[in-house]
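Report on one structure; see the data block that follows.
Entry: subunit A
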Amino acid sequence: MSILARLALAASIATALSTPLLAAEMTVGFSQIGSESGWRAAETSVTKQQAEERGIDLKFADAQQKQENQIKAIRGFIAQGVDAILVAPVVATGWDDVLTEAKEADIPVVLLDRGVDASEDLYLASVASDQVKEGRVAGQWLVDTVGDKECKVVELQGTVGSTPAINRKKGFEEAIAGHANITIARSQTGDFTRSKGKEVMEGFIKAENGGKDICAMYAHNDDMAVGAIQAMKDAGLKPGSDIYVVSIDAVPDIFAAMVAGEANATVELTPNMAGPAFDVLAAYLKDGTKPEKFIITESKLYTPADNPQGEYDTRKGLGY
Partner candidate 1 sequence: MADTSYTLQARGICKYFGEHTALQDIDFALRPGEVHALLGENGAGKSTLIKILTGAYHPDAGEVLLEDRPVSFRDPLHAQAHGIGTVYQEVNLLPNRSVAENLFLGRQPTRFGMVDKRRIEREATELLARYGLDDIDPRAELGAYSVAVQQIVAIARAVELSGKVLILDEPTASLDRNEVEKLFEVIADLKARGLAIVFITHFLDQVFAIADRVTILRNGRLIGTEPLTEMSRTDVVRMMLGKDISFSGGTSAVGEREVGELLVSFRGTGRTGSLQPFSLDIHKGEVIGVAGLLGSGRTEMARIMFGIDPADSGEIRLNGTPVSIQSASDAIAHGFGFCPEDRKADGIIGDLSVRENIVIALQGKLGWFRALNRDDQLEIAGRFAEMLDIRAASPDMPIKLLSGGNQQKVILARWLATDPGFLILDEPTRGIDVGAHAEIVRTINRLRDDGMALVVISSELDEVVAYSSRIVVMRDRELVAELRGENINPSVIVQAIANQSDEAIAS
Partner candidate 2 sequence: MRRHPLMRILNAQTVALAGVLLLNWFLFPGFFDIAWQDGRFFGSLIDVLNRGAPVAILAVGMTVVIATKGVDLSVGAVMAVAGAVAATMVVDGYSAFTAIVVALAVGTLCGVWNGLLVALLDIQPIIATLVLMVAGRGLAQLITEGSIVTFSDPHLIFMGTGSFLGFPMAAVIALVLMIAVTLAVRRTAIGLFIEAVGINRSAATFAGIRSRMLLISVYALSGFCAAVAGIIVAADIRGADANNSGLWLELDAILAVVIGGTSLLGGRFSIPMAVIGAIIIQAMNTGILVSGFPPEFNLIVKAGVIILILVLQSPIAQQLLIFSRRNAGKRSTP
């Protein structure tokens, strides 16, 4: 064997060793709900991105909104002998059996984005945002911005009775609770959609003296805020200055509105639920470190000071 050949062999061995051996062999199954919203699509693409960065072999299964598909996918993952499973559960109930099967196969499961009604022993951890906190961050922004001024707020709720609508309303109300100058004058559901957001805002503008009495608009998601911004413009109002616009999710289009000076603040619901999940899985598989059971993602506030154009550009590529 020549010197050269020996060197080449050593180099190749070194390369092989230097790549994280553990991660390279890690195979993770991901059962996604579907692609019902832009955020969901972004979550899928961020998860794939994160897996690629870490050299994880990700097996992706789209359940098309059906629990039976998710259960089938998880059983498939177990049969294939993956190292770990990520699930974004479509509903909360009915998971005990399949999670027990995973546990018996000694495969850790991490829940993404939503919880389940099953014993906590059956999964390793759950990664989710704190929706109440999101509402609180939005409310706090408004409190800090208006100071002592009188401020009538109109609220565009999510779908009546849905968990995010209830929690985001609750958080916002908590934040403004000690401030008598800030009151919620009107609150209606915009069903989380742009179209309904616009329609409801039109109604609010008519009902509140052509919109002149409205100081701020709080929407439970950015899509409704985008619709409401259009309604304000159609009514001859200047969103962002005549009426403050604050919402939740941080989708690309709200950053576009910020660039145009038409939105003031948004609270991020990060699509990166998988990053923290991969971190705890890597630690657990390496030396059995038990992670925190409920991992809460950051609810970061974005304002026009946070380079909205740059945020728009990075997020646009994620499939929102």
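Everything that follows uses one rule, which is that contacts are C-beta pairs under 8 Å (C-beta built on N, C-alpha and C of every residue); 3 or more make two chains touch, one makes a residue touch a chain; residues count from 1.
Selection rule, in plain terms: all candidates are chains of the complex that A comes from, given by their letters.
Note that the structure is a prediction, hence the values are computed from the model and not measured.
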| item | value |
| --- | --- |
| Single touching candidate for subunit A, where 1 or 2 all sit in one complex | 2 |
| Touch list for subunit A against partner candidate 2, complex | 35-38, 40-41, 157, 160-161, 186-189, 191-196, 198-200, 202-204, 206-207, 210, 223, 226-227, 230, 234-236, 253, 256, 319-320 |
